[in-house]
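See below for the structure under consideration.
Every protein chain except one is present and positioned as in the full complex.
Chain IDs A and B follow the sequence of writing; residue 1 opens each chain.
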Amino acid sequence: MTLLEVDDLHTHFISRDIDNRVRVAKALNGVSFSLEAGRILGIVGETGAGKSLTAQSVVGLLRPPAKIVGGSVRFEGRELTTMAPDALNRLRGHEIAMVVQNPRTSLDPLTRVGDQLVRLHQVHSDAAPAASRQRALEMMQAVGIPDPQSRARAWPHELSGGMAQRVLLAMALMNAPKLLIADEPTTGLDVTVQAQILDLLRDLVARFDMATTIITHDLGVVAHFCDDIAVMFAGSIVESGPVRDVFAHPAHPYTRNLIGATPERFRVGGARLLGGQPPDLYNLPDGCAFRARCGFATDLCRTPVPRTHVSADHVALCHFAGQLDAAPDAEAQA
Amino acid sequence: MNDPVLTVTGLCKRFPLGRKRFVNAVNHVDLAIAPGETLGMVGESGSGKSTLGRVILRLLEPTEGRILFDGQDITHLPKGRVRPLRRNMQMVFQDPWSALNPRMRIRDLIGEPVRLHMDMARSERDDRTELLARRVNLSTEFLNRTPSNLSGGQLQRVCIARAIATDPKLIVLDEPTSSLDLSVRAGILELLAEIREETKAAMLFISHDLGTVRMISDRIAVLYLGEIVEQGRAEALFETPAHPYTQALLSAHLPSDPAIPVARHVLEGEVPSPIALPAGCKFHTRCPVAIERCRRDVPAALTVPSGQQARCLRIPEGGNILERKEPA
Partner (left out) sequence: MSDATRTEIATDTQQGWSTRARNRFIGVFRLSPTAAIGLLIILFFAVLALFSSWIMPHDPVAAYTDRVLQPPSAEHWFGTDGNGMDVFSRVIYGAKFGFGIAIPAVLLSLVIGVPVGLIAGYRGGLLDEVLMRFFDGLRVFPSIILALAVVAATGQSLLNVILVLGFLDSPVFARVVRAEVLALRSSNFVESAVAAGNPTWRILFVHLLPNAIQGAMAQTAVRAAWAVRISATLAFLGVGIQAPTPEWGAMIRQGAEFMISGQWWVALYPGLALIFLVFGLNLLGDGFRDLMDPRHRSGS
């Protein structure tokens, strides 16, 4: 069942510089995706591609000068972009939960971690404090925190990075959310700890049947912990589909480039990569934004780009989606 | 193999915390790097890998041990006499956004080591700066801009141009690609490999990312709590890792390809504090195959059949250590 439906979302940064000129950065340009219960979507892309901004737009956590200028976000059929701030607030932390990067800075340093969990539960439910406390201990247990009784009395600064991330996960789970958005949940953690957290996250998604999206720049995380992948470039999802399909047959040149740059595919001195500047969001070109870096680009790419179905649920935003392997190109020979 | 550019023996770095307490960041490290060779230094946070790089370049003072650079003992050389040596030992830092003086033009940043170490007229220096910029594939139109106008990848190219400006014999690279995007990262590695080929500079490549290290390194050293637990040829270490920590590290690494299965040996717990190091083998608190003896005896470096050296008491028993399940 589709829980979250994001359709043609546009978010712009509108500001004025010191010379009083209006500047508009087109940060999201028609983002569409949907999430289903029990499935994990991995959103990948380079810095500035709009990954985190997508999450913030969806849950209504944009701060000026960022502003949604078009499109819709429907959660269980309810439109979120036009929802009143306090109604949205009730939804967040209750039915929609978020886990962010930098676990340490996301915890209140002056409150014991157990009390933070209880407080979050109390805000969103009528449960007795004792019941909330019980649930907090259960959730800490669920995220694999050893000896929850004593850890609940710990202060945030006493936790290691991995433990703090577990506490944030427990917080996210307190109100049994239907939708979990994890923004770079393991960035900055060591690989051995990252493995622990991701294993846990996947178990929890299956156990609580949540719809989940993991935002990451690490293709390894997507390859092994996500069901679906969405690749972002310059504020658009340029390719999306089941993880195995996309990795095996990337249809968009940018995805090919991204996968070609991974340690598994990339050989020093071997492949030719399409490096280059990320596009200027203040001055996006017409047509395909990847055009300048693309080895396949033709004049056709100056025209609006169609959404091309490679297979039933594998979609790419490219004129030549699905035809790249036939195209003569230096990259194809590598 | 030629004489090593750098030989480090028994190197230790302790940071005093007062009241006879120390952070034991680097513990008895031995390593050597030959001209044109790249040694990959892998470790998690708190393994002391960045400290090690800085001690080797005398950016931090060594506590114990010996650093032999280019045939000269530089361990306790006075600061004033280290400075001219910096012409031959340069460093590239992790975060290119903060590693460059934001108020200087790119031209002056790249030209700075030349100005400091090479006796050149201004026009000569400018020529060399442009040559360097082109060498790192940086358009010369950026030369008159300041760092805030460049992207992360371009800035890291500037840092590399700085590092190679005086044709150094050793370059220490501290996580040079970890803050960069994937496609940019590959280009930087490509550039480093070319430069190594051309200049025959020795490189110490520090990283927490096994995949990156594998792409560029001839040899790899694995650091855990400031100690090299395993060191050897890159292929051997990846194909037949000898130390249980190396094995766990390799299995925790997620290949960016869903078709490659991951055999998971997830380590329990987290790295102990470097203030109170565990007795015996430093890895025994997290080691899935630790036995009673590991709590007491400090393992010596042993050479395994595949050629690398590892510090584990259970290596003499043979076979893949993590595959064995037996009561401790």
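Note that a contact is a pair of C-beta atoms (placed from the backbone, for glycine too) under 8 Å apart; a residue touches a chain by one contact, two chains touch by 3 or more.
Values in this document were obtained by computation on a predicted structure and should not be read as measured data.
A.B. asks: In the whole complex, not just what's shown, which of B:F69, B:F93, B:F142 or B:Y245 touches the removed chain?
C.D. replies: Touching the chain that is not displayed is residue B:F93.
A.B. asks: Where the complex has a chain not shown, which of A:P65, A:P129 or A:P306 is the residue touching it?
C.D. replies: In the full complex, the listed residue that touches the missing chain is A:P65.
A.B. asks: Considering the complete complex, identify which of A:V24, A:A37, A:L62 or A:A176 is in touch with the unshown chain.
C.D. replies: A:V24
A.B. asks: Quick one: which of B:D30, B:E112, B:D167 or B:D218 touches the chain that's been left out?
C.D. replies: Touching the chain that is not displayed is residue B:E112.
A.B. asks: Check each of B:L17, B:L59, B:A259 or B:V298 against the chain that is not shown and name the one that touches it.
C.D. replies: B:L59
A.B. asks: Spell out, residue by residue, where the missing chain touches chain A.
C.D. replies: So the residues of chain A touching the unseen chain are 12, 14-24, 65, 69.
A.B. asks: For chain B, which residues reach the chain that was dropped from this view?
C.D. replies: 57, 59, 83-84, 86-87, 90-91, 93-95, 98-104, 112-113, 116-117, 159, 162
The criterion applied here is as follows: only the chains that are shown with their structure count from here on.
A.B. asks: Distance from the CA centroid of chain A to that of chain B, rounded to the nearest Å?
C.D. replies: So the centroids are 31 Å from each other.
A.B. asks: Under the stated contact criterion, what part of chain B meets chain A in this complex?
C.D. replies: For chain B paired with chain A, touching residues are 44-45, 151-153, 181-187, 189-190, 193-194, 208-212, 214-216, 248-249, 252-260, 262, 264, 266-267, 270-271.
A.B. asks: Applying the document's contact rule, which stretches of chain A touch chain B when the two form their complex?
C.D. replies: Interface residues on chain A, with respect to chain B: 46-47, 160, 162-163, 190-196, 199, 217-224, 243-244, 247-248, 257-269, 271, 273-275, 277-278.
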